[in-house]
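Below you'll find the structure I mean.
A single protein chain has been omitted; all remaining protein chains appear in their positions.
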Amino acid sequence: MFPGIDGFEWTPGHLIFLGIFYTVVAVVFLTLALAAVRAWRSYRANRAEAIRWQADFHDLPARDRACRHALTGEMRERVCELGFDCRRCETHARLLEERPPAQAPAADTEAGGVRLPLDRLYHRGHTWVRPEKDGTVTVGLDELASRLMGTPDRVRLPKAGRRISVNGTGWRMWKHGSDVRVLSPVDGEVAATGGPEAGWYLKVKPAEGRLDARHLLRPDEAAPWMRRELERVQWTLGHSLADGGVMVQNLSEAVPAEAWDAVCAGVFLQV
Amino acid sequence: MDRALISRGVRRCSPRQFLLWLVPWAALAAFGAYSAGLCLVRGLNQTNMDNRFAFGLWIFLDLTVIALGAGAFFTGFLLYILKRHELKAVINSAVVIGFVCYSGAVVVLMVDVGQPLRAWFTFWHPNVHSMLTEVTFCITCYLTVLAIEYLPILLKNRKIRQVPSFLVFEFELHKVMYVLAGVGTFLSFFHQGSLGGLYGVLRGRPFAFREGFAIWPSTFFLFILSAAAAGPAFILLTTWLVSKISRKRLVKLEVMAELGRISGVLLIVYVLAKAVDTLVWINETAPATGFAAHQFYAWRPFGTWILFAEIVVFGLAPALVLLDEKKRQRTGWLVGAAVLVCSGIGLNRFVLTIQTLALPTLPFDAFLSYTPSWQEVGTFLAVIAYGVLVYSLSFRYLPLFPQERELAEVPRVSGD
Amino acid sequence: MKVGRRDLFKFAAGSVAGLAITPVPWKLLEDTALWSQNWSWIPRPPRGEIGTKFTACTLCPAGCAVRARCVGGQPVALAGVAEHPATRGVLCALGLAGHHLPYHPLRVRQALRGGRPVGLDTAAAEIAAALVEMRRSGSKNLVAVLDERPGRTASWLYRRWLADMPQGRYVTPPEREGATLAALAELIEGDAGPLGLDLERVRTILSFGAPVLDGWSTPGRVLRRRERFQIVQVETRYSRTAALADQWVPIRPGTEAAFALALAHVLIEERLYDEAAARRAGDFAAYRKVAGEFPPERVAGLSGVAAEQVIQTARLVAGRRPAIAVGGGDPGGGPLGREEEMAIGGLNLLLGGLERDGGIVRRRAVPAPKELEAGAAPVTEIQDLPNGSVGLLFIDASAAVDALPWRLVEQKLASGKALVVSLAAYRAGYAGHADYLIPAPMYLESLQDVPAPADAAEASFSLSTALVAPPQGVVEPVEFVGRVTGNAGTLSDWIKRRAAAVYRTGRGTVTTYTTGKVEPLAEVGSAEKFWNALTEGACWQDERVGGRAAPGVALLGRHGDGAARLRRAAAGRLDAGEAPAGQYPLVLAPFGWRGATGNTALSPVMSKVYQESGLRRAGNQAAVHPATGAACGLTDGCRGVIETQCGSCGVAVFFDPAVMPGVIQVAVGPEPPRTRSVLEVCDLEGGCSWRAARARIWKV
Partner (left out) sequence: MTMDTKRKRPARYGMVIDVDRCTGCGACMIACAVENNVPPAQPEATDRTGITWVRVYQIHNGASFPENRTAFVPVMCQQCGHQTPCVSVCPQQAVDVDRETGIVGQMPQRCLGCRYCMAACPYHARYFNWWDPVWPKGMERTLNPAVAPRMRGVVEKCNFCQGRLHAARERAAAAGRAEPKPGEYVPACVEACPTAAITFGDLADENSAAAEQARGGNTFRLLQKLGTEPKVYYRSSRPWVHQVAQQDFGRRKKEEIRG
């Protein structure tokens, strides 16, 4: 019986048992409350996007998290732990210092039939960033992503003036009845929106006035990455997409329906 | 709509096929719910239990599923406390299995007691000396913990996690999971033990009675060990089964082998402890209560073969298989051994619950048998159906196996 | 303020959380505990003033005194009365639950004709009309009252009324417990008057199947003096009495006469008999000759008891005197038969038990009002009625005890047009065979007199008072019969007149239960005071009849054919039957428990002894030796069919190693509904006995 109930008496058994029991109950509910409070704070602090990426990245297979330096062959078998945010990466900074980037290739490169124009930087989420003269940057889908999406059924772009952040949601697209969240490659404020027909999707005023591009792939790095990406797509599909060494043009129709989600997830780094 | 709920990167069968799979189980669950309803409305006279067989199929079921559900706490313990990260591949599945087993057991317990409306009496007037009080407290607490552990998995559903607040909550919850895993481990150790103690303390049932340490009889510790051994084996088994049914690779063989190894190590310890315990019981405990141990096995079909089966066939044999590095690399051996381990745990719980009650104590008593009624079997099946339903839905809509996506991407040799 | 969906959710969540702090959920929780024990369908015992009332049990002839614990006047528990001189505080299991009987589900609350409700007046008019029609048509058929409890004031009323009717017959079931004494009275020269057993001083009881320790005589007289006498139980079945007897002599069914003669043989050969008694017997030489034909060696073959054991039994009985031999038969198995009782009577005489303390003593009859005693119809046992002779049969089953096979009653009915009127409290026993079923009051519902039982050592008289009101529509059976036959009379008045007759004797003592005071009847003061004492809890007990000169006796009876009948009976009842032993290799032996042979209802809590513990065998449960069972292809717990020459019935079979091989013991008692009682397949042997029949059994 409990204290206060008729006939109750304290015994060591009661003390130990009820003590343990209440401790456990308290720990369980305090833990739950702690998680709730922290979640509430994070939510209020608008950290949801960052958390989403952090969680998604954490759940990506190790192979999908390969370091850019491992892709280029500079290092062996390195897995990124920082959510592809090389700006925070000491190794990246060190490597950049040790081996300054080589001169850009003379002409647009190409990997497995995917063109990689030189005038832009690439994000691991298959977007590109092109700095414009007016200080803004243009953001678009790279060719693999474009071909994969074909003409999206629907696109929902952020309104001008909306802040977006690296690896947060850039915009959303729908195709074949399933949605795709495109990772934003830059921090900044949306200045203008384009669309699939325009060849670009967003114009962004970079945060702090200038583009910090350390986390973006340079065109020379993009080719091995893209080859790896094509390989991944093929793994997901379980068969080759190449048509005589060149990727099929009409990728969005070539992917079988049951693999569509998986392919999109692989390409756009989603869970 | 259905597709939007399925995690990206994994393939699931068509909704129609899934529905076809669910229908028989749902029918079984409905039948079971009807059986259980009869027992609740008309009373326990619907069962074939009686004053002598005060416990029957249901208690056997409870003890067994809770032992099999031990994978949840033990995997959690290994992953979060001992940092065996490779077990991350099965932790979600383990949590769902644990939740299913425990909630099923609690539901059946509610049907099993004569006055479910008074279930809360145990919390209000607890007798701290009763093993059942310990069990009740721990199981309810642990079921709460399991529900909290299940919550993040649920929140990880593709559609649900699109809601930012849920996403954030899931993330934060995940970060404190080690606390819950710790609490869960603590609770599980106690209630798995108390379930063993439940029978071990029965001074009036010399077949079950054991001496022990402090307030706990030896079965307390044996149950912890055996449950810890059976839990991983059951996860291994279910993973393999799900993999076979869904025709997908879900976890890497190393993970399976690791589960097998853990099970094997614990099992060999258990078998040794059980053997020592049995010897002590035969030579000390039983004679002290006025019974020679061989008398307990004088009734067919409950002969000494049960002891042999329990310790050697379902104990030592799978333990040796699982401890063999080479055999662990073969799914056949792994699964075979896991089946033996899980059956062994069932047999052990059966012996403790059913044989104990079947054996006479009074000198002019008879050996009794008992056949469960269809209502009991129905309720029993409902728990299994409920488990399959919850697990199937979880497997379809929640990311239970993080490695699945990765394994699905591995290039295949032929166009499969 | 705009209220969104979100706000509603918040409100709901807040409400739930807030509600948890209020006492409401906790109070509700607490209430679940109360609900679960106070559901409307859980009966609540009524409360009221607690008091004690006294009455006497009428469920069997023993008439034990009863102390009823009453709540608001309603008896809630019955117990014995330690102050009562004969019953000594003993009440049997059936008596302990007697206060349940008025509420039995089988209770008849309305007159029935052919199973359909009919007005009581209509029924009375129709039966009266049938009686008139019988007289008018000059039918020779008899008008009979089968009185299942002779000796009551009601019985005297029946006898008186029937005496006035030329075709009237007063019929009783065959004598059971009194059979030995009745047979003994036949052996005594002159009018022996009623005899009794001096159980208070007896040192050996030689029982031929009488359930001495399990519902026999007045239980208090036997059970509370158990250590003062030895019991030698001669019985096929390992009954409760056999189990606790000092010696159990298992004899083959139907060989009691042979065994008794063998005992007589040993007593005579070894000169263990009472020589004075032998001198009084005019036919001792003839008797000796008959007994000489049954030496232990021969009887060993007949009865299955080794000669050595026969001799040893005789020595045992003779060695501790006073000894009495009793027969009477089993409540389910029926009477032993007159020859057997004669043989047992002979043993009593040889053992010198007659007219001696601790033996068989004379007693006076309980007086009845002179108006009734004078010109009462004689008593006819039912088997002595000519077959097919009864045109109108009233069965007063209101005080029924042991069952008779219905066939025994049925064969006395005139073929075709006989009318049977059963006056009973329950749809049990013969009620199903009756054309009219007239609801009778039950024990505790009406005033009844309780005269001394057949084996009492002295006359006694007490009252069973009404403690609860009978249901509407019940009628005192004797009053109904009186109404139909044109005789007016109120039973309670006649009981009071009988009490007055008792008072007029001026003999004996009155014991008041509340005080335990025993005072001479003469000092009570007046008949009215005596009556008041009786109704408030007292009993009258006559004084013992003083020693008289021992009379002359005839060991073989006074009719001259005794020797021949005895020889025939002793040669074996079963072998005398017509059933071929080859076709019916087994012997069916029914047995029962006094008051529970299915002729009347039992309290539902008797399920404790039957259904809920198996302590006693319910009706149509058959016990066989495992070897016999196996030989017949039976299994323990299986269903079986027993067949005799008289028919077949279904039974539940149990193996019991205590059963004599070759014998099927079948319980007569509360049988499952719609089951043919095993009694109906028993061989009637001329109505005297149905205790053994050749039979076979098979598994179904």
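To keep things simple, chains are lettered A, B and C as they appear, and every chain counts its residues starting from 1.
Here is the rule we go by: a contact is a pair of C-beta atoms (placed from the backbone, for glycine too) under 8 Å apart; a residue touches a chain by one contact, two chains touch by 3 or more.
Since this is a predicted model, take the numbers as computed values, not measurements.
J.: Would you mind listing the shown chains in contact with the chain that isn't displayed?
T.: B, C
J.: Among C:208, C:238, C:443 or C:690, single out the residue that touches the unshown chain.
T.: C:238
J.: With respect to the chain omitted from the figure, which of C:321, C:427, C:625 or C:694 is a touching residue?
T.: Considering the complete complex, C:625 is the one touching the chain left out.
J.: Touching the hidden chain in the complete assembly: which of C:521, C:609 or C:622 does that?
T.: Checking each option in C:521, C:609 or C:622, the one touching the absent chain turns out to be C:609.
J.: Pick from B:124, B:350 or B:374: which residue touches the chain that isn't shown?
T.: Residue touching the chain left out of view: B:124.
J.: Looking at B:5, B:33 or B:113, which residue reaches the missing chain?
T.: B:113
J.: Any idea which of C:105, C:190 or C:416 touches the chain not displayed?
T.: The missing chain is touched by C:105.
J.: Over the whole complex, note the residues of chain B touching the chain we left out.
T.: Residues of chain B in contact with the hidden chain: 43-45, 49-55, 112-115, 118-119, 121-122, 124-127, 129-133, 136, 198-199, 201-206, 288-292, 295, 298-299, 356-357, 359-368.
J.: Under the stated touch rule, tell me which residues of chain C contact the chain that is not displayed.
T.: Within chain C, the residues touching the omitted chain are 33, 36-37, 39, 41-48, 50, 71, 74-80, 90-94, 96-97, 99-100, 102-105, 213-215, 219-220, 223-224, 226, 238, 240-241, 243-244, 248, 250, 603-609, 611-616, 625-627, 636-637, 654-661.
We adopt the following convention: only the chains that are shown with their structure count from here on.
J.: So what shape is it, when you link every pair of chains that touch: line, ring, star, complete or other?
T.: Shape = line; chains linked end to end, path left open.
J.: Of the chains shown, whose Cα mean is nearest the mean of all protein Cα atoms?
T.: Of all chains shown, the one whose C-alpha centre lies nearest the global C-alpha mean is B.
J.: How many Å are there between the centre of chain B and the centre of chain C, using C-alpha atoms for each centre?
T.: Roughly 62 Å separates the two chain centres.
J.: Please report how many Å separate the Cα centroid of chain A from that of chain B, as a whole number.
T.: 39
J.: Find every residue in chain A that makes contact with two or more other chains and list them.
T.: Residues of chain A touching two or more partner chains: there are none.
J.: Hey, what residues on chain B touch two or more of the other chains?
T.: Nothing qualifies.
J.: Show which residues of chain C lie in contact with chain B when the two form their complex.
T.: Of all residues in chain C, those touching chain B are 29, 32-33, 35-36.
J.: In the complex, go through chain A and note every residue touching chain B.
T.: 1-2, 5, 11, 13-14, 16-18, 21, 24-25, 27-28, 31-32, 34-36, 38-39, 42-43, 47-49, 51-52, 54-55, 59, 61-63, 177-179, 232, 234-236, 238-239, 258-259, 261-262, 264-266, 270-271
J.: In the complex of these two chains, what residues of chain B are touching chain A?
T.: Interface residues on the chain B side: 3-4, 6-11, 124-126, 128-129, 133-134, 137, 141, 144-145, 148, 158, 161, 164-165, 167-176, 179-180, 183, 186-187, 399, 402-403, 405-406, 408-412, 415-416.
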